[in-house]
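Here the complex is missing one protein chain, while the rest keep their positions.
A, B, C and D label the chains in the order they appear, each numbered from 1.
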Amino acid sequence: SNEAATAEVKDSLVVATTYDAKSLDPHATNDVASSNVMQQIYENLVTLDENNQVIPQLAEKFEKLDDKTYKFYLRKGVKFHNGEELKASDVKFTFERALAKGGSIKHIVGDIDPNGFEIVDDYTIIIRTKVPSTAFLPSLIHVGGGSILNEKAVKEAGDDYGMNPVGTGPFKFVSWAKGDKIVLKRNEDYYGEKPKFSELVIRAIPEATNRTIELESGGVDIAYSITPNDVSRVEENPDLKLLRKIDNSTTYLGFNCEKAPFDDERVRQAISYALDTESIVKSVFRGVGGVAIGPVAPNVNYYNANLGKPDYDVEKAKKLLAEAGYKDGFKTVLWTNDKKERIDMATIIQNQLKQIGIEVEIQVLEWSAYLEGLKQKQQDMFIVGWTCQTPDPDMALYGPFHSSMKGNNNFTFFGDEKVDELIEKGRLLEDSKERQEVYYEIQKLIREKSPWVFLNNGEQVVGVRKNVKGFTPSPFGYHKLYNVYFEDQQ
Amino acid sequence: MSTKTLEAKSQKQENVIKKRKSNFWEVIRRLRKSHMAMIGLFIVCLLILTAIFADVIAPYGYDDQELSNAFKSPSFKHLFGTDEFGRDIFSRIIYGSRISLEVGFIAVSISVVIGGFLGAIAGYYGGMVDNFIMRCMDVLLSIPQILLAISIAASLGPGLINLMIAVGISSIPQYARLVRASVLSIREQEFIEAARSVGSSDIRIIFKHILPNCLAPIIVQATLGVAFAILTAAGLSFIGLGIQPPTPEWGAMLSGGRGYIRDYAYMTLFPGLAIMITILALNFLGDGLRDALDPKLKN
Amino acid sequence: MLKYVSRRVLLLIPVLIGVAFIVFTLLYLTPGDPARMVLGEQAPQEAVDELREEMGLNDPFFVQFGRYVYKATIKHDLGRSYITKRPVTQELLNVFPTTLKLASLSMVIAVIIGIPFGIISAIKQYSVFDSVVMVFALIGISMPVFWLGLLLILFFAVKLGWLPSSGFYSFKHMILPALTLGAQSIAIITRMTRSSMLEVIRQDYIRTVRAKGQKERLVILRHALGNALIPVITIAGIQFGILLGGAVLTEVIFSVPGVGRLMVEAIKMRDYPIVQGGVLYIAIAFSVVNLLVDLLYAYVDPRIRAQYR
Amino acid sequence: MSNTDKLLDIKNLTIHYKTDNGIVHAVENLNLQLGKGETLGFVGETGAGKTTTALGIMQLVPNPPGEIVSGEIFFEGEDLLKKSQEEMRNILGDKIAMIFQDPMTSLNPVITVGKQIAEMIELHQNVTKNEAMKKAEIMLEKVGIRKERINDYPHQFSGGMKQRVVIAIALACNPSLIIADEPTTALDVTIQAQVLELMKALKKEYDTSMIMITHDLGVVAEICDKVAIMYAGNIVEYADKNSLYLNPKHPYTLGLFDSIPDLEEEQEELKVIKGLTPDPMNLPSGCTFHPRCPNASEKCFVHKPKMHEVTPGHFVACFLYEG
Partner (left out) sequence: MVNVGEKLIEVKGLKKYFKTKEGMLHAVDDVDFFINKGETLGLVGESGCGKSTTGRVLIRLLEATSGEVIFKGENILKFNNKKMRNFRKNAQIVFQDPYSCLNPRLTISEIIAEPLYVNKVYSNSVDMNKRIKELMEIVGLAERLVNAYPHELDGGRRQRVGIARALALNPEFIVQDEPVSALDVCIQAQILNLMKNLQREFGLTYLFIAHNLSVVKHVSDRIAVMYLGKIVELSDYKTMFVDPLHPYTQALLSAIPIPRVDVKRKRIILEGDVPSPINPPNGCRFYGRCRYRKDICKQQTPELREIEMGRYVACHFAKKLSY
């Protein structure tokens, strides 16, 4: 049957994802599943090249006029899917809307000055930020925060815009069977290189086993999030190919740094020493992803690879614990949400911490209850992840570690003057050696202070059928599909 | 009739009437006629013993990890193999019997006590009380049980106790209905009138005459209810509303192992079998009890 | 009859309000913040607080409940999903047919298999056939749905490659989920048919028919079956309700986009309007099925027909 | 009785129920004859085996647990026990019909009475559905029910009327033998009188033979020609009605008569048979009645008395009357 599938000329690409999108309104949601679809429909002013450098997309050209002012020259003749031409007014409308309604992407667009838009002409617009920020330009590549919408389409659709997305991208929205699949078709008016196939189907198949089975049987052409169990199965299957990319997510074991005993650095360090992260990651992820060594993921700019793997040293851990006054350990609670890998890690952590006398009770919370608990500072230890959604390290550091973000994204309630200062400094600096040093320093400091025990970096593991070409996984977790083609299509 | 002892005694002590052991043995005697029921009873007893003596039986602790020893197929060392953490599945299943039986019995106790109470009141007093209680039960009944259990479990949060409560509450209407129906039918029997005619109080009538006679259907239903509770709990575990790790709950084990089903099918096979056999046994027993306790078959 | 039906439909209103109240209370007590779930974990707290206010989540319980009931009854508006912003009705109408199809197919399978097997078992009580059927029925009842589903996938989708393991597009896609979901119902209906049949064939009126010299086959089909089916109808009705609500696990395993999965996800995402709407829909479906069952009853049993006038 | 007159001749019929607790000897070595046109009253206590005997003749003993262990049942000279199921089906209803005890449960509640009567007719007579229905109407009128009610369901009838419908079914094909199993026990006295009257009239009209099972000696006196007294699976006395009523012989029969309060005479105390009916799983040795018999002798403990003709046509199974 596999041969039969490849024999006929394929004009439709079927992709299996883990979850259905929530909304196709970029300002309404900020989840990977939705971004995955929106990525194919919308475009941004700028985008990234292979080296994580910001390059033009809808903006032909951009200039930084001063610390806080950027000027964008729009590409002319770009048509939205509804036939409207892209104008500077759309850009202004888009960002104003994002600022007003986009609660879910506020952390991305928050720096933009709502009164700072200036339409020079139909194809030129000036955007200002409230504070100087080097992270601004990279943040524009974000799907939710940077996609350009059409004013007319948004206004016409009203509340229903999320189901009627209109972008400038290579694919147009066709239909959506909730919980099942979304169908897109090629945008025949696309200004750039058009996709090779005319239909893109994005199916939600939550069960990992089923995704692989579908891939094997040819039911889908690309399957995301192949689980560690299936890695070798896909690799060994001559009909399939496995593509991998370490992504920008970091899973960590966090401590409530304002609650005893975790307010004591030594306790945190002790736990860090007591955990054999490598073996945890190995047994939970079985070769998928990497052992996280610091707060910045490998594919994010200024990743400090010199930090080296954390030490596993039970004796040292015991010593530190004794120094902190917990010679006989203590009892504590470890929270996690109901993700299997996290539960697995928690299970092993629980076991490993026994060695230094820490008795851990695992509590699995539902995501929503979990987040609420974290905000309310009820946690002792917890396992959660953080994804840097732009290539700039500011995004990786400001939210989770700056003291002003306590209880917001800083679930550890970690606050350190030095760290704060460096983070603030880093976001002002232009890309340079100096900036690199600042970020290297921050990463080192955070390793030392240990508000987190770094567990793993996620990896995008994508299975594709052998005849699928041109697919490159993205570290952001959502992948561009318009460059993909089937072998016989060339 | 075990009257021999009595005759001997009554010669010495004229007016002492010793109450004969209730018809417990009678029921057992009738149960013995059904092979299925005996198998069921045997397995259930075995399970209870397993649960009690889990520490003795299990060769390893339920959370003894040996990461280097993960995914070992069944062998003499690990009868049912090991899981992704190198834990002994056999031991986990042994310990799991505790959880399952606990969940089953406690959940059913909750629903029997509350449902039974509501049903008894509704049935005995009738009228407005009956109407009110039963309409409330109707409301609960019109939400499918699984969905109700899920909602309750979600609002209580995961955990063993909450799971029991969720499953327990969601079965209340069944027991209320059952008890009400039996109370209604027993209320009509002449011996209730007889009790009233000699001046017995309402309380005495309910507790001495009505409830003991409702016991048979309740026991049957409860036996099957335990099975249902275990299944539901496993189902809830499966969708992540179950029990905290590393608690070796069978449903959670099954759910956790499903990702490995293609390579290490034994990881789901044994918990699956454990659940199935338990439920099967309880069903055998329930069916047997239904027959053994059926008054129609008396004599 | 019409009067009876309309009375039943009217009676549905308080039940539905009761259902809404229970669900509302449960959700109210559920920890977690819908606004947070809408915006995602990285969104800043101010945005979340703003949204909470906007969604009316800071109002007192009874204000919220009253508003809901008012909108639902007077304006026939069940609200919009917090997450997708789509109208709840539309979201549910998207998935309801799938679940309905799945449950109906399971029911059909259960009836087609369960009733004949039950009948034959009863007629041949104590035979080998009977024992085998009963053991299978018990296994069917005892097997955790999700395990069965996994085994079926493993066997039919992986080993044999005959049937797809996920999706719900064609009849082929529906077979495994329907079998999985229906397994318990098959077993229950088989058992019920058997015991009800056993009861009926001992009745005097069956003896009367036999004494007429009627052929055994017709004794069963014409006389015993009609009577034996009466309790089976009840059970089938209840089962159908259970199938509607209990499709959750099956839907999860087979990635079927149905109400069950929608509900579970909505519960996890704290998408209250969807949960409420979904439960109400199911409760309505449940009650309608019950009503149909009662009408079916009246159809097969003239004694009950007489009561409905 | 000459052989040719015999409609029914049961020889050494033994029927057991094999239950979990043991074997119930419901009918044990039973012998019975019935002449053409005769009505036989079949009397005995609860559990004596009356119904089982009747079902045995019809070959409708529920199996399992019931089983016809041995014996022969000659009907019109042919052994019913040797007949195939198919042949038996042709006899049932057509030649032998049965009326069951409880009219409330003897009719299928979900089928109209008309259809239930017509079914009988369709089965045994070569008629169309319509003709059968017509005939059913006639039968209904015969038993005193307006024919308009032909499309009514059983629950719309009272007990007495239901029993009439059952009678109509039994008579529909003009059988040569009707077995009526306590047809009036469940009915009220005045209704019972109606039904008995009807049966008498119809029997005369159709000239059928009948076995009337009852435990009411009054009913027997009313409509029977012959009487058989059954005790613990066996017939202990068999005679012409007059002979038996005026001159009962068997101690059990005597006891039975004495137990009944007499409407005509004053009795301060009723005479009673002591003891209880024996456990059919564990029948006494010898004469099954001996534990309760006032005249029991040594012999009765050991030997089973045979049927003995004391006066012409009057048979008794008791040693008192032997030799």
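A few notes on this one:
One rule holds in what follows: a residue touches a chain if its C-beta (ideal position, glycine included) is under 8 Å from a C-beta of that chain, and two chains touch if they have at least 3 such contacts.
Source: prediction; values computed, not measured.
In the whole complex the chain that is left out makes contact with B, D. Touching the omitted chain from chain B are residues 1-3, 6-7, 10, 14-20, 22-23, 189-191, 193-201, 204, 208-209, 212-213, 295, 298-299. Contact between chain D and the unshown chain involves residues 45-46, 158-161, 188-194, 196-197, 215-222, 241-242, 245-246, 255-264, 267-273, 276-277.
Definition applied: only the chains that are shown with their structure count from here on.
Fewest steps needed to get from chain B to chain D, stepping only to touching chains, is 2.
The most central chain, judged by the distance from its Cα centroid to the centroid of all protein Cα atoms shown, is C.
When you average the Cα atoms of each chain and compare centres, the chain farthest from chain A turns out to be D.
Mean C-alpha position of chain B lies 24 Å from that of chain C.
Chain A and chain B have Cα centroids lying 47 Å from one another.
Averaged C-alpha coordinates put the centre of chain A at 89 Å from the centre of chain D. With touch defined as above, chain D holds no residue shared between interfaces to two or more other chains.
Contact with two or more other chains is made by residues 30-31, 158, 252, 268 of chain C. Interface residues of chain D, counted against chain C in their complex, comprise 58, 60, 62, 64, 85, 88-94, 97-98, 100-102, 105-111, 119-120, 123-124, 153, 155-156, 166, 169. Those residues of chain C that touch chain B in the complex are listed here as 14-15, 18-19, 22-23, 26-27, 29-31, 138-139, 141-147, 150-151, 154, 158, 241-242, 244-246, 248-249, 252, 260, 263-264, 267-268, 275, 279, 282-283, 286-287.
Residue ranges of chain B in contact with chain C, taken from their complex: 135-136, 138-140, 142-147, 150-152, 154-155, 157, 227, 231, 234-235, 238-240, 251, 254-255, 258, 261-262, 265, 268, 272, 275-280, 283-284.
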